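Okay, here's the structure, questions in a sec.
Let's look at subunit A:
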Amino acid sequence: MAQIEWDHVSKWFGPVAAVHNISLVARDHEFLVLLGPSGCGKTTTLRMAAGLEDPTSGRLLLGERDVTHVEPRDRDLAMVFQNYALYPHMTVYDNLAFGLKLRKTSPQAVRRAVEDAAARLGLESLLARRPRELSGGQRQRVALGRAMVRQPQAFLMDEPLSNLDATLRAETRVQLKALHAQLATTIVYVTHDQVEAMTLATRIVVMNGGVIQQVGTPDAIYDRPVNQFVAHFIGTPGMNMLPVLWGRVDGALAAIVGSQRLPLPPGLPWMRAAESAVSHAATVGVRPEHLRVAAAPETGTPSLKARIRLVEPMGHETLVHLDLDPDLTLVARTPDRWPHSNIPVWVSFDPRHLHVFDPVSQVAYEAV
Partner candidate 1 sequence: MKTVWTRMLHVSAAGSLMAAAVGCGASAPSAAPSHHKTTAQSTAAHPTVVTLWDSHAAVNQQGHAIQRIISTFNRTHPTIRVEQTVTPASAKALAAVQAGDPPVMAEIGHLPQYAYERAGALANLHGFIYGPNGFPSSQLKGIWPAVWAAEHTPNHQQYLFPVDIKVAEFFYTATLWKKAGLTAPPTTWSQLQHDAAVLQAKTGAIGLGARLDHNDWLPLFYSNGGTYYHGSHLALNTPAMATTIQQLITRDNAPYTKVLSYNTSFEDFAAGKLGILENTADGYEMVREDVGGKFPVGVFPVPPGTTGHTAVLYQGLSFVIFKSATPAQQQAAWTFIKYFDAPAQQAVWSTVGGEPPISQADVAAVQQMAGSQYTANPGPYAGTRVAIQELQSGHVIHKILGPAQTEVDTVIQDQIQSAIAHKESVSTALANMESQALAYLSGNAAQ
Partner candidate 2 sequence: MTNTAARPSGRLVRRWARFALMAVVAAAFLLPFYWALVLSVATRANVFTMPPDLVPSWDFISWARVFTLAPWGLYFLHSVIITGATIIAVLVTGVLAGYALAEVPFRGREVVMGVLLAGLMVPPEAILIPNYVVAYHLHLLNSLAGQVVPFGANVFAVFLFRQFFKTLPVELWDASRMDGARWWQYLRHIAVPLARPVVMTVTLLTFVAQWSQFQWPLIITQGNGARPVEVALSYLQGFDGSHWRELAAASLLTLAPIFVVFLLTQRHLISSVAGRAQI
């Protein structure tokens, strides 16, 4: 039973609330990723689970057990730190064994556990070395190993890949996912990297300003962001946001974008909310990958006239920066190559890919 529950947890540092009234459950065997920009409170949330921070209010539950005021050593959790925090004066073996030795495990059991973890992580040949004699990737594996040997109820990981170079990070990500499948243990994982979050998570918790913005599967977070923050934070580049006014064209709902009118087909899920909105304004979001760019307007789908300002060729795709009006810009990700800038084009998209947010609360209409 390795379920971690934050029950109305807040954490204050002096006059600042790092985490504000969070209620969250990391379910058994789940790979829960806390995602958010730096300073959003995700690390503090994790450290409270570890017992390294005391919540200012609220409760922490491990399974059924209230562990709010229980020392870390009595929680049976393991943690992987961003900087690994390996003990510099100990060999890899001793680093792995330290926790077990403190728990008065028999020497034979310690040896077995350490060798087992080392074998899984490919550290056998490094056991006699000290951390400073290891590469970044090796250190990262030792840090993982140190967490694994104790076979804890759950793993807590604080940006464990952030100190690796891009290639290694991608490799390790895969290993980590495999490891999770293999260990079948709860993992709570903190990152600011949405790719890690999307690829690894069973569920993602998006945080900002000490508050949970949205909890959901990667797909749900991607497809149905509950507010503008989540919508923009997930995806690279972030979702295009356009201020619109609602109008009617031939009796049908249309969005007025800058100087252009965008007629919309009926039956979209958010339309009722949009129509009943007090204000006639809204923010419309559309992901760059859902935009199509063409020399001529597409028939059957809403199209907007634009001008290419800048092109970023990426090889397998191209980022096209577009001006609608002087103050209205869009980014499109297209498989087509657009070698020239400053040419007029048409932008079209499937209206089902539109996200509409209340301009004041920034909350998605479909979530209301």
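Regarding candidate selection, all candidates are chains of the complex that A comes from, given by their letters.
Structural remarks
Note that in this section contacts are C-beta pairs under 8 Å (C-beta built on N, C-alpha and C of every residue); 3 or more make two chains touch, one makes a residue touch a chain; residues count from 1.
All of these numbers come straight from a predicted model, not from anything done at the bench.
Set subunit A beside the options 1 or 2, and in this complex the one it touches turns out to be 2.
For subunit A in complex with candidate 2, the touching residues are 47, 50-52, 71-73, 77-79, 81-89, 98-99, 102-103, 146, 150.
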